[in-house]
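A single protein chain has been omitted; all remaining protein chains appear in their positions.
Right, subunit A next:
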């Protein structure tokens, strides 16, 4: 009798907790000050739901390192419960191998196709008509961040486009500043080059090279001009011996460097340093030349688990990430744009408003991660980080190798 009671009690206890009580381990590579503050918003919102617990699995070292850890854990049979990845082709094969949880039912229930804007973000999460990830933000690469303090110290006006930036560089150098802050990691070198391509070569050239992998366009004279500009920018970045992007951003914040080409996630760092857009720093979308932004971003994938309780909690988290309140809180801290067109971002600062305007006007491109395979991205990164750090490589040499990579891209 006693034994049976105990059994019943235990079962009842299990059933009670089965509503959806689970500890979900979430991996991501958001470790800088602004990023950590943003991801804490997710954790807070999820911990407030009943019985659920966000177990933070931050991986240091940037996306390049973190993706290796994430993928090897999923393939090695020790999947986390949810993980950040970039939209697009990074998780393509994992989805095809059936390792990711199908979210189609909650996507239809929540009408994601109507609320996610631009809808191409959801398309990047969709494989064979089924939804496998939740886009959480829109990040664009095409920004030039300028330090007002550095320009004031050098006694010149803050530039309003790339050409002015280049011509004001000697004044900055004379004042002992580094004109262009540049982190040494390969993704930063490659990203900055992509931005220069969009801004100086124009969006048509970008689309031909990256989306259509047009070998002739990659070898064209327009492309050669972009490489010349990049070689000039390389000279301007000499002397920034930092590795992480946020350390380079810190140089701009402190006024040690004039500017930095970096995605809009840099804004989170300015926010943490309590700087005000327009007063302490200026942001120029598309380097002030072509006001276009790419709509890449981060998405959360949910590796498949055997436990139905965990699965329920995973779906709950997926819904939560797209809810209005969480979208606003997260993106304000992160400095990125929300994936919903219907949320109120009154608290957004100047730079985010510029981004929202460009987004609304439709001057958008897909992100490199959405059109290039991880393999090609890696090859381009290797070339760019070498080019950016080794001044003995001429623009022509780099251009030739670049054209070869695009010609053999898949």
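Definition applied: contacts are C-beta pairs under 8 Å (C-beta built on N, C-alpha and C of every residue); 3 or more make two chains touch, one makes a residue touch a chain; residues count from 1.
Operating definition for what follows: contacts and distances are computed from a predicted model.
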Undisplayed chain, where the name is taken from the UniProt record, one of "Sugar ABC transporter permease", "OB-fold domain-containing protein", "Molybdopterin converting factor subunit 1" or "NADH-quinone oxidoreductase subunit D": "Sugar ABC transporter permease"
Selected from A:58, A:273 or A:385 as touching the chain missing from the view: A:385
Residue of A:28, A:67, A:208 or A:354 in touch with the missing chain, whole complex considered: A:67
Options A:52, A:168 or A:184, residue touching the unrepresented chain: A:184
Interface residues of subunit A (partner: the chain not displayed): 61, 64-65, 67-69, 71-72, 75, 90, 92-94, 97, 184-186, 241, 243, 373-375, 377-379, 382-383, 385-390, 401
